[in-house]
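A quick write-up on the structure given underneath.
Heads up, one of the protein chains got dropped from this complex, but the rest are sitting where they should.
So, subunit A:
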Amino acid sequence: MTTNTNLNKFDSKLVMAHMHVAFVSLFIGGLMGLLQTLVRAGTFTLPFGIGYYQILTVHGVILALVLTTFFIIGFQFSLMSKTVGMTDKQRDSAWFGFWIMLFGTVTTAVTILLGQANVLYTFYAPLKAFPTFYIGLALVVIGSWIGCFTNFRQLYVWKKKNKGEKSPLLAFMVVINMLLWFIATLGVAATVILQFIPWSLGMVDTINVLLSRTLFWYFGHPLVYFWLLPAYMAWYAIIPKIIGGKIFSDSLARLAFILFLMFSIPVGFHHQLTEPGIDPLWKFIQVVLTFMVIIPSLLTAFSMFATFEITGRKKGYTGLFGWLKGLPWKDVRFFAPMVGMIFFIPAGTGGIINASNQMNQVVHNTIWVTGHFHLTVGTTVILTFFGISYWLIPSLTGRKLTSKINTLGIIQTIVWTVGMTIMSGSMHIAGLLGAPRRSSYSTYGGTEQASEWISYQIAQAVGGSILFIGIILMVYIFIYMVWAAPKGVEEFPLAKVSENAEPTPMFLENWKLWIGITIALILFAYTIPVIDIIQHSPPGSPPFDIIIK
């Protein structure tokens, strides 16, 4: 199933195209983040009439939507190509999807840069951006669907050739993640194509605000799992190889992914807990469903630490925690994702607080929430993506990860850890004191509370500046690995399943069953409240676009 050679050069080129977009996005988005923290510290004014909310929109769109989507789809193509292969036809369709996504990205980016779309990446109605903002976003989603169906086709073709065999673990995981993405993006596509585009073009006069928000958050929460699952792919099936161990259990890994598919979608109301117009019973039901993802998270934590401990002990390290010494802390391919994993402990805890029904009122829309997702996606996920890049990029460009770059990568990880601890830590504290998120510098009429918040905003600027150094380091590492590192063959590390693991039962590949349960849960969680929202909807809202300019 797996070989130690690199991908063929056509597949490498496809994946690298995605990586170039991802790293350009990292740099632009990171720069915007730095500027925001400086403005909020009250020490800096943006030049050339650029608005705070304009750079905030760029930051959100380019990091949360562009960087993640391109990196993930590119990485997943490399996994599929490695495990089940890619035909010329499939590669053509992958390229087609890539160009559509890129065209959509550029369309949206130009609209934002012209100052016509200062609506942030959540684009809540009835704030209205220029129509090309929404059209561009729709094209990104449609392009990603081509990626989805290409991946589905790849596994389907492999299964037909290998009748009766279980699919390779990573291919299974990619297909789960793309199923999740496809089902989730149906919501955002529905609101963008059916509500926002006709309304922004003036074809209809009003928009149903609550419905559009509900459709957005139907997508918005699974979106975060779409970011997280590729990191889990690396944790489950690649890191064991890097540390010289084996996958603890193939079936538990698959089970965890299936549970994520089921329980990441019917949960969007936990982003809408403080909103009027939604029955609190349905909010509570979705809160309960939200917490079901704790089960696969517990499975994952156990599997990871079981792999680490077994590997450490096999290398001869003993004692209650002595096996930790058996882990390759000086190998950045392990170190960066491991730091990401450790950050997931406070990140996940914060997430539990946010989703806790009535407790959400304490932190809703405060900068605590911003601190939270800079730990989840901004540390756990991105450090794992960096950890992947250290071997993926050289293996695609036919170069080697040098020991110098390895050391620089470890420094990069430490810089990120320090910067994020300061920035996210002060965001969490300021949020508990009531400081709002998504707001430019303001003294709020000189209240004592607001002056308290500003000292934390200065701390955020310090953390943000350190993080930007981390971004420059990472972009340098990327450029070096693409164009300057010595030629050679870098390993594409795919772990094997432990010989002690039980065989994987075939029911785990019963796609109809898992998709059926997923759809049933979505229908259960959303049918009645959505009918309620539509039946009891107030008069719709006309567009408001002057106030964003």
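As a working rule, contacts are C-beta pairs under 8 Å (C-beta built on N, C-alpha and C of every residue); 3 or more make two chains touch, one makes a residue touch a chain; residues count from 1.
By definition in this document, contacts and distances are computed from a predicted model.
Per the UniProt record, the chain missing from the shown structure is "Cytochrome aa3 subunit 2", taken from the list "Glycerol transport system permease protein", "Carbohydrate ABC transporter substrate-binding protein, CUT1 family", "Acyclic terpene utilisation N-terminal domain-containing protein" or "Cytochrome aa3 subunit 2". In the complete complex, the hidden chain is touched by one of A:L31, A:L46 or A:V362, namely A:V362. Across A:N118, A:S264, A:S424 or A:Q460, the residue that sits in touch with the chain not pictured is A:N118. Looking at A:K159, A:R313 or A:R437, the residue that reaches the missing chain in the full complex is A:R437. For subunit A, the residues in touch with the chain missing from this view are 51, 53, 118, 120, 124-127, 209-210, 213, 249, 251-252, 255, 272-280, 283-284, 287-288, 291, 294-295, 298-299, 302, 306, 356-358, 360-362, 364-366, 433-442, 444-445, 447-450, 502, 505, 536-541, 544, 547-549.
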